[in-house]
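Only one protein chain is missing from this complex, and each of the others stays in its spot.
Should a chain be cited, it is by its letter among A and B, assigned in written order, with residues numbered from 1 in that chain.
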Amino acid sequence: MLKRLLLLRGAELIALALLATIPLTVNNSYALGLLTLLAIYGILLIGLDVTVGYLGQVNLAQAAFLGLGAYAAGLSVTMFGFGMLEALAMSMLIGLVLGGLLAFPALRLEGPQFALATLSFSALSTTVLNEWEQLTGGAQGLSLSRPALFGHPVNAPGFYWLCLILLALVWMALRNMLSSQWGRAFEALRDSPIATDAMGVGTYRHKVAGFALGSSLGGLAGGLYAFNFEYLQPQSFTYDLMVILLLGVVLGGRKSLWGAFFGASLIVLLPNLLSNRLMFVVISALGLLVAVIAGARGWMKKTTQPFQAIAPVIAMGMLVVGGFLVENTENWRKGIFALMLFSVVVGLPDGIMGFAARYLTRLFRIDPPALPPAAALDEVLPVRRSDGRPLLELKNLKRYFGGVKAVDDICMTVRSGQVHGLIGPNGSGKSTAVNVISGLYAPTSGAVLLQGKALPTGSLFKVARAGVARTFQNLQLFGELSALDNVMLALQGAYRKPLPLVLLGLARAEEQRAQAGALALLELVGLKGQARVRAKDLTYGSQRFLEIARALARKPELLILDEPAAGLAHPDVNVLVDIIKSIHRRGITIILIEHHMDVVSELCDTVTVVDGGQVIAAGTPDEVKRDPKVIKAYLGVANGTEAPATAPLPV
Amino acid sequence: MLQVENLHAGYGASEVLLGTTLQVEQGKVVALIGANGAGKTTTMRAISGMIRPTRGRVLLNGKPVQGMGAAGIARLGLAHAPEGRKVFGPLSVEDNLMLGGYNHLPMFFGFRSKAAPGLERVYELFPRLRERSRQAAGTLSGGEQQMLAIGRALMANPKVILLDEPSMGLAPVIVQEVFSTIRRLKEAGITLLLVEQFAKSALEVADYAYVMEHGRIAVEGTPAELHQNEKVLAAYLG
Partner (left out) sequence: MLPESRMNTFIIAQMAVSGALMGLVYALIAYGFQLTFATSKSINFGQGELVMLSAFFSLTLLDLGMPYWLMVPGGLLFGAAMGLVVERACVRLSLEQKNEGWILLTIIFGLLGFSAAENIWGRDDRPFPSPISADAMHFFGISITPLEISVAIGVFAVMGAIELFKRKTLLGKAFEAVAADRDAAQLMGVSATHTIMLSYGLSGMVAAMAGILISPITTVGPTMASALILKAFSVAVVAGLDSGFGVVVIGIVLGALESLTSFYIGSGWREAPGLILLILALAVRPNGVFGKASIRKV
């Protein structure tokens, strides 16, 4: 525990201390200017990393938010005489509001359309800043002077310390956010947006919040930028800058605060890099060397594609050769950035930090903090009193896909507290029906009622919030998250602290309680010992059980298990049956889709049989097994039509 | 014609095929039956190249094809009518069929569908497809889409056809039609590997059968032999 504190926080504190004391020892105003810029770009890139790194989407608007924040701060000083802090608050607010306004439409889109939307926003901002001359001075620019802080004028070192303090605050706030449910949600929505919504964690709202946060940081950086240079022009905040910012984030390392910091250092040093030809050639030669070594290693170990190994070498080679041949490296600025960015995106996609992190974790083995004891199961999954009244009703449900009638007039009643089996041959419509219930598809016609009220349709998120949880026939786990995190993400009602409190680090208690609760659920399915294992590294059987634990975290009224035994080896099937029995004992209503007839017979109170999208029989497992229609279609023999094979009975 | 030796394959963390060995002789219909989840469809996909096997060999006419992409294997004469049909929804029925013949029809102008070899044969086999030849495939019923998928496979003039769960999701009456079609294909001498959940129908039409369980072949034999095998009888044939 102490070791962890020392190593991680220690590095941060040392860096901060170093940076803070520099103006006291060094008396170079140029260096001070660079460091101030470093802090400002640090904030800017951290904000950019939220969308690019954590949400995994290419955001081309951050340079625009820098500009908008800058002008907001500048104008609030020139027009309204705001002080330093008020002006900075204003710039942050503008970033937040405009970012939010952009996020709402833009984040409904997939990757490329989203990038285009942000690009358009950026172009629009530039146009507005240029054309609204009465307000902004247009292309002529806007001059301002640095306002006072609480009445005292701020000199260069003072401003530097202000920027540094803000950087430190942003750093801490973001660290707090990323180690909370928010960080989990960001990772989850990258791994499986469908499962994220199905677990009641809204993909959309988290993306919007993340984006707005990133843009508010962009605005804040803009305000600082304005007070740093004391002169603003629209041309400074265009696409050209955006590319440099992307270079910084990608080269420094995505999904990493330190990565953003290194990226910012790079950006600040870049102009110097270009102006000196000798330095440029040396650095690009170094880069070429790294590319050759990394490429060769990757090729021989077969960890990278041939293209990944060769392309960066070619790109860096072009840089080196170009460094010798061209008359003026300044003219080829964009091309140089392009080649550098290309090499990094292809050859070093995790950036410098990603690369370093692998070595550092090998050098310093840090144990993760100890887990609290598991909570009592009753707290996490209270026993329900079930009364056998109808819980879920399907009335004349239909779902067509073009000419294919996957669900064709299904009526079904699921009673509270029962295990209701849903069986039928492959392609009979069971999964489609369940997909309609859980909100993946909207019904073509017909109604789905939960406790007599219409269930929201066509929205996994809304249905999850209404109290329905499910597992998936094809696993939809959050592969990169640990087993514990998978369950923690879905914990219903565990995260009440609003975002501002999370940022301030005041949500640790609820995080601990959530851990305890999640551990209880993992214990129920026998995975407590593997709590910290990454979901994608678990065995197949464990993965299936994990999905069930995750669904239970929702404290659902209705639990839908979609072929939970698919692909399970015999011993695991027995474990599964026990798990389902213990869930049943807690009074939770279950819909079980299964092919294993013995499992169905053992567990289900009642069974509905579908074939060709329609219900052909309903009743107890024994009744259904004897129904001639079912035998004909599914279980047994009759002349003419034959039975599909089912799981072999234990011999 | 088609030989599969010790095939291993899977999806991500789960290995589904744990060493499958089977063979299909020219002109024969071979059935692959077994419980859901046994690995039948995975076997088909590993043979046709939709997924890459991790171990083992697939030999088409003596030539090893495991590891070649699906397109390459198709060009060597293996047609796979996949589980779930997978017809090209926005394209017309006729276009779907023409695409089945992609490997030997001219790519640019110069083909007229009337002149396409094999198209007439498919329309004779499936008159309903001729009726709907201009309709978008996505608007066809499940049974019609299955006919289309089989027709598409035939257009390739293949050496062997893999037919994966043709009865899936179809009403019993349509299933009968499908199997009578398979019988006609058999009479025409087509080499066929058939995966089915309806064991009895599959066995009625097959020359030889393999029973799959948990990723391996558990039992194999002629339909007559399998009818005698008590275990198989109890589990699969009721």
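Criterion: a contact is a pair of C-beta atoms (placed from the backbone, for glycine too) under 8 Å apart; a residue touches a chain by one contact, two chains touch by 3 or more.
All values derive from a computational prediction rather than experimental measurement.
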| item | value |
| --- | --- |
| Residue touching the undisplayed chain, where the options are A:75, A:391 or A:440 | A:440 |
| Given A:34, A:290, A:338 or A:631, the one touching the chain that is not displayed | A:338 |
| Among A:21, A:275 or A:305, residue touching the chain not depicted | A:305 |
| Among B:18, B:91 or B:125, the residue in touch with the chain that has been omitted | B:91 |
| Touching residues (missing chain, whole complex) on chain B | 48-50, 69-71, 74-75, 79-80, 82, 86-91, 95, 98-100, 102-103, 105-109, 111, 152, 156 |
| Missing-chain contacts mapped onto chain A | 56-58, 102, 104-106, 108-109, 111-113, 115-117, 119-121, 123-124, 127-128, 130-131, 194, 239, 243, 246, 250, 305, 307-308, 311, 326, 331-339, 341-342, 345-346, 349, 401, 431, 435, 440-441, 472-474, 476 |
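Keep in mind that, in the parts below, only the chains that are shown with their structure count from here on.
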| item | value |
| --- | --- |
| For chain A paired with chain B, centre-to-centre distance based on mean C-alpha positions, whole Å | 40 |
| Residues of chain A defined as touching chain B within the complex | 401-406, 425-429, 536, 538-540, 543, 565-567, 569, 595, 611-613, 631-633, 635-637, 640-649, 651 |
| Contact set on chain B toward chain A in their complex | 12-14, 16, 33-37, 84, 89, 136, 138-142, 144-145, 165, 168-172, 175-176, 196-202, 213-214, 231, 234-238 |
